[in-house]
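Every protein chain but one is kept in place in this view of the complex.
On to subunit A.
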């Protein structure tokens, strides 16, 4: 970068040095003072934005929105059973199942993430086709909603599409010995519409739906 010297600038720029006076504020700070200021500025702003800001926000958040600030946890009989926002594993026929998960070994909330498999990867095609074929045995001839056989970005997607929930409803109704109508009306009650009627997609929270199921049939 040294070739870009000030002489080059003045040669190529049509500025005549005589017809302007340099501003008074032009004196150069000494080199060592740049380092000193850099270090001091780093430390002062680190305290302000790295400690004071998050700690004060933690305090205010707990006063205004204590449930959300603590992770929207759900208590059942005095025990934390999970978070409303975080998918957990369900495998029994009696419960609705979340989407498949690529987080850790499945629904690992300390290792979120997606499969990162490309569409051109034979492993992805084989995995999805295998899952479809398994589900088709449950509901012969009925095509599977795509979100049922695709892993989410986080591996912790708490929601399924309403189509996915209705697809699972015959299995759940049969396993619990309750009517399809009961299950379907429960799904309708727990379907969250687009936010403000506009944003996102309609969805069903799996953990909340399963909790509601347990309330109508133990």
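The rule is simple: contacts are C-beta pairs under 8 Å (C-beta built on N, C-alpha and C of every residue); 3 or more make two chains touch, one makes a residue touch a chain; residues count from 1.
The working rule: contacts and distances are computed from a predicted model.
For the chain of the complex excluded from view, the name given in UniProt is "Potassium-transporting ATPase potassium-binding subunit" [choices: "3-isopropylmalate dehydratase large subunit", "Potassium-transporting ATPase potassium-binding subunit", "Aminomethyltransferase" or "Insulinase family protein"]. Which of A:38, A:174 or A:189 touches the hidden chain is settled by the complete complex: it is A:38. The residue from A:112, A:182 or A:217 that touches the chain not shown here is A:112.
The missing chain lies against subunit A, touching residues 1, 4, 8-9, 12-15, 19-20, 22-23, 25-29, 31, 33-46, 48-51, 53-54, 57-58, 60-62, 64-65, 68-73, 76, 79-86, 88-92, 95, 99, 103, 107-122, 124-125, 128-129, 132-133, 136, 143-147, 149-164, 191, 194-196, 198-203, 207, 210-211, 214.
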